[in-house]
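In this view, the complex is presented without one of its protein chains, the others remaining in place.
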Amino acid sequence: MMTGVTTLPEDLTTDLHDLYRHLHAHPELSMQESATAELIEERMGALGYETTRIGGTGVVAVLTNGEGPVIGFRADTDGLPVAEATGLDYASTDRGTLPDGTDVPVMHACGHDTHMTAAIGAATLLQQSRESWSGTVVLVFQPGEETAAGAVAMLEDGLWDKVPRPEVMFAQHLSADLAGTVNLSTGPALAMADSLEVVVHGRGGHGSRPESTIDPVVLAAHMIVRLQSLVSRELAAQDAAVLTVATIHAGMKENIIPAEAVFTINVRTLDERVRQQVLAGIRRIVSAEAAASGAPEPEVRELYTFPLVHNDEETSAAVTEVLVAALGADRVSPRVPQMGSEDFGALPEAIGVPGVYWFFGGLPQDVIDLPEPTPSNHSPFFAPVLEPTLSTATTAAYEVIRSRLG
Amino acid sequence: MMTGVTTLPEDLTTDLHDLYRHLHAHPELSMQESATAELIEERMGALGYETTRIGGTGVVAVLTNGEGPVIGFRADTDGLPVAEATGLDYASTDRGTLPDGTDVPVMHACGHDTHMTAAIGAATLLQQSRESWSGTVVLVFQPGEETAAGAVAMLEDGLWDKVPRPEVMFAQHLSADLAGTVNLSTGPALAMADSLEVVVHGRGGHGSRPESTIDPVVLAAHMIVRLQSLVSRELAAQDAAVLTVATIHAGMKENIIPAEAVFTINVRTLDERVRQQVLAGIRRIVSAEAAASGAPEPEVRELYTFPLVHNDEETSAAVTEVLVAALGADRVSPRVPQMGSEDFGALPEAIGVPGVYWFFGGLPQDVIDLPEPTPSNHSPFFAPVLEPTLSTATTAAYEVIRSRLG
Amino acid sequence: MMTGVTTLPEDLTTDLHDLYRHLHAHPELSMQESATAELIEERMGALGYETTRIGGTGVVAVLTNGEGPVIGFRADTDGLPVAEATGLDYASTDRGTLPDGTDVPVMHACGHDTHMTAAIGAATLLQQSRESWSGTVVLVFQPGEETAAGAVAMLEDGLWDKVPRPEVMFAQHLSADLAGTVNLSTGPALAMADSLEVVVHGRGGHGSRPESTIDPVVLAAHMIVRLQSLVSRELAAQDAAVLTVATIHAGMKENIIPAEAVFTINVRTLDERVRQQVLAGIRRIVSAEAAASGAPEPEVRELYTFPLVHNDEETSAAVTEVLVAALGADRVSPRVPQMGSEDFGALPEAIGVPGVYWFFGGLPQDVIDLPEPTPSNHSPFFAPVLEPTLSTATTAAYEVIRSRLG
Partner (left out) sequence: MMTGVTTLPEDLTTDLHDLYRHLHAHPELSMQESATAELIEERMGALGYETTRIGGTGVVAVLTNGEGPVIGFRADTDGLPVAEATGLDYASTDRGTLPDGTDVPVMHACGHDTHMTAAIGAATLLQQSRESWSGTVVLVFQPGEETAAGAVAMLEDGLWDKVPRPEVMFAQHLSADLAGTVNLSTGPALAMADSLEVVVHGRGGHGSRPESTIDPVVLAAHMIVRLQSLVSRELAAQDAAVLTVATIHAGMKENIIPAEAVFTINVRTLDERVRQQVLAGIRRIVSAEAAASGAPEPEVRELYTFPLVHNDEETSAAVTEVLVAALGADRVSPRVPQMGSEDFGALPEAIGVPGVYWFFGGLPQDVIDLPEPTPSNHSPFFAPVLEPTLSTATTAAYEVIRSRLG
């Protein structure tokens, strides 16, 4: 049986719940988190933190409280182009515009709203307890995590020249685990990710005369089918890899064979050798399939790359101890490396300090027990419960940061 | 060697060329041909024809010239959502809005601009020669041929109650054959067409965790690949059929496995038995492939159906004679049934009169001789030469109509 | 309603039925028709024909009966490696040995037993009626039709130097049509056929370690799937073509990934342009699919080719007249070109004389009416009824040959 849930002061709880519902209802797309950034600046300023805009919509909030260690913590702020289907009364109905001009619905489908809420909660607790510690807290509210653009943008905008450099960086992420629990791995924590766009060139024509065309839709279908064999037959069973084709777009009219089809590939790997093997295999297969159709060489464009998130071994052991003390041993568990990806790793790496990244659950037991697969991150049905999710995440962030201060 | 090309009066030629370039530069999407309809009304009114708006953007122009037969001729008026790539100085840069709200480029990529031009040319010649014949000419400028919506719309709007009913209907269409030639078949002329939309339901989720999803993109790819076997293995070699998947759309973001994929199928057949076999096979295959993925039953929606265009045997023999007399025997040839489709057939069928439909070429010999496949109808590169295309089409329309009048 | 069936003298009927049952029960594989050849020599010798062995197991039987035209007729003699499943009391239980040493069951699953029986029946009628005609009858009992080896073998063995050259050649073939009927086309009658063997080279290894192998089974499956698109997307609907992969063999043990897979392709076309397009497409696709697997270039070996069987227009009109007169107009019908193939065409072509080839049905109405697809040629269930099949075929052969004699 699990030990009793962590509780926060009632007024803080009420405040964080209101904040969370507001953030959830008003998500913004990656690198467009303007209203979110303003809200963070306002909240953190009110708490006495000094805020700096870095990387467009990034905000760093610093609380200097005498001599002592500088400790970093990062929360990410962007939503996703997902049409929320949770039916919650604070569900998002907001829309946004993708860089290519497409108007899309937006949803905090990956829980970044919980990340911001918990960070602000921890910031509040740190501010309230500032007589008991000394040092500097650096809270990084990072935009554009979903597109791998945000960490890079903040670094390129001089992040570590503009604010005190921490000696260690922490971050946490909502997961489809039991609310009230946290878990973390040692060593590899999150996978490398590579996103590619494949432009399949055929030759368009009338739908009734395929013989005068090179059909890019059938060709793209063959490519997608053929890519499955790359995972199923070319990698060892022990080599973890995911190859997802999540988008495909071709054609405007059902009786016009289009001249091209475009699809995107997302690759996850934990090992550089496997990564290189998969990336080379993709290029080999799409090129050969085009040749099988007598089509021109397709274009394969790299969209972005996420680095590995690696949990420093010594630091993650110390973090585990803190979390066990704060939450109880039955609410802290180890985790195998996940195939999800993050650009968090770039922040500590840029200044050569260790980083640790943990997960906190957000689902009630009855949802986890459903016979249906549980809606997970990025699902339009992903709906974390407010408690004990937010109090646990707030406590975890506060206790870990606090443990490193003087 | 081919006999000398047909020539029209110089001022008519100049006028038709200007008209054609204007129409080509300003195409309108199906059932949105408002400016085109206004132009037709103006031109036909100026020629003394009485015009009636039928079916929204349809125009019927009637010239009554004493007692005698009522002869019908139809020209279609809509463009296509194709981005013109001909590089012509009168190329279209106009855009339109599809019924689903998508903004798209528009092009007269199927030659309906030549159809209108030739019909107006023939109308001019008929008006000029009205002392030599008696009877009634009914010129039907039909919208929405590409979506099979126009003939039905005109019929439902009371076409044959509002204008005189012809005893025979004619129509002609531009083809990727040699400019200056015409050709026609006896019996089946154009295929039946069925357009279907398949909505593939999966279960969405994070791109790194396919195990929590049912991937609709891989499923759709398997469906598309599997449908090829329907044509290659289930039909006799002598059973003409085309199954085209011309559009597929799924996913908004490369790391989010979407919950569904949507593709459209276009089927062409010349025989009702084969048609039923293909339509049943499509439903069998998409249903079974969904089962292979453990996915919900996909939806298969009928978008529209084109009827067979059937050339009445006696009438087409008479038309062939007229065309041979007008153009020379070396410029008139027989044609096997084509897999293209038309809603023209619905117009004579509705009143039980015979119809005949012929093609006129639009390409110069040097384009036809290119080693590369010739850009055909619906290609962004389809560029008919003005002459002898327009004079031949005008002459053909005029002579055939004239031959049936008193 | 069909006119009354043709009847033969009762003793001839009894004799032909016995002969047919014997031939059916004792089929021999292509180019191994030794016992069959001996039986033919014996029967034809007894009828007063002069027999010559040509091409190993081929027999030509000549009846010279005064001055006059030389008329050729060919019947083929080989069975197939099919395990008969008809349940008939004269079903074959014989076995044979393929060239590669494999022991297989053998069945007259293509009706060559009816061809021989009808030819011997016609030979009997010709011998019995020899006072009414003059000229020379050349009956060619050809081996190895199924492998396209027999006509070539007879020609290479000097067929037309060893026996009188006919001025016209005829042949007939059993079909899955109504017994008692015949049918024939004008122009193309039977398709060209090309058989190819594809040797797919991979790299073998342990079934648990695909990463150390190149899996030739998955590669061959991708090739076979991909070849379907060649028929479905690269040919016009009006271009008749069949591409069949009828055999595939790979692997000896379920936990050893083999080093290669071998499959055979059979292509049928009616037009040399289409044939070349399909053959080139096969090579393009298997080569590109091997590249998609990172496998060595596969081998594509031509096994054999069948020529087009072309029915001379004038002669087939004359044959039709004779058949109508002999059988009644309701038992003679036209036929579209068939995708089946034959090496018969090589025999008249070699000496530049016209040929005509017709079909005779072998199934009773109730079998044709079954809701299940009718067992057709090469099926283990193909079971023609003796009558009116044999009397019709005998009469057709006799009347057509007789009509050309003096």
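Note that the chains take the letters A, B and C in the order they are written out, and that residue 1 is the start of every chain.
Heads up, the rule we're going with is that a contact is a pair of C-beta atoms (placed from the backbone, for glycine too) under 8 Å apart; a residue touches a chain by one contact, two chains touch by 3 or more.
If you're wondering where the values come from, they're calculated on a predicted model, not measured in any experiment.
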item: Of B:46, B:236 or B:368, the one touching the omitted chain in the full complex; value: B:236
item: Residue in contact with the excluded chain [from C:59, C:250 or C:346]; value: C:250
item: Which residue of A:17, A:53, A:201 or A:233 touches the chain not shown here; value: A:233
item: Which residue of C:224, C:292, C:332 or C:367 touches the chain not shown here; value: C:224
item: Residue of B:209, B:253 or B:310 in touch with the missing chain, whole complex considered; value: B:209
item: Sole contact to the chain not displayed, among B:46, B:88 or B:291; value: B:291
item: For chain C, the residues touching the chain missing from this view; value: 80-82, 98, 102, 104, 146, 191, 193, 195, 197, 203-210, 212, 215, 217-218, 220-222, 224-225, 228, 242, 244-259, 261, 263-266, 268, 303, 338-341, 373-380
item: Residue numbers in chain A that touch the chain omitted from display; value: 191, 225, 227-233, 236-238, 240-243, 268, 336-337, 339
item: Absent-chain interface as seen on chain B, which is shown; value: 208-211, 213, 215, 218, 222, 225-226, 229, 232-237, 239, 284-285, 287-289, 291-294
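Everything below uses one rule, namely that only the chains that are shown with their structure count from here on.
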item: Geometric centre distance via CA averages, chain B-chain A, whole Å; value: 49
item: Inter-centroid spacing, chain C versus chain A (mean Cα positions, whole Å); value: 66
item: Centroid spacing, where centroids are CA-atom means, of chain B and chain C in whole angstrom; value: 44
item: Of all residues in chain A, the ones touching two or more other chains; value: 208-210, 215, 218, 222, 225
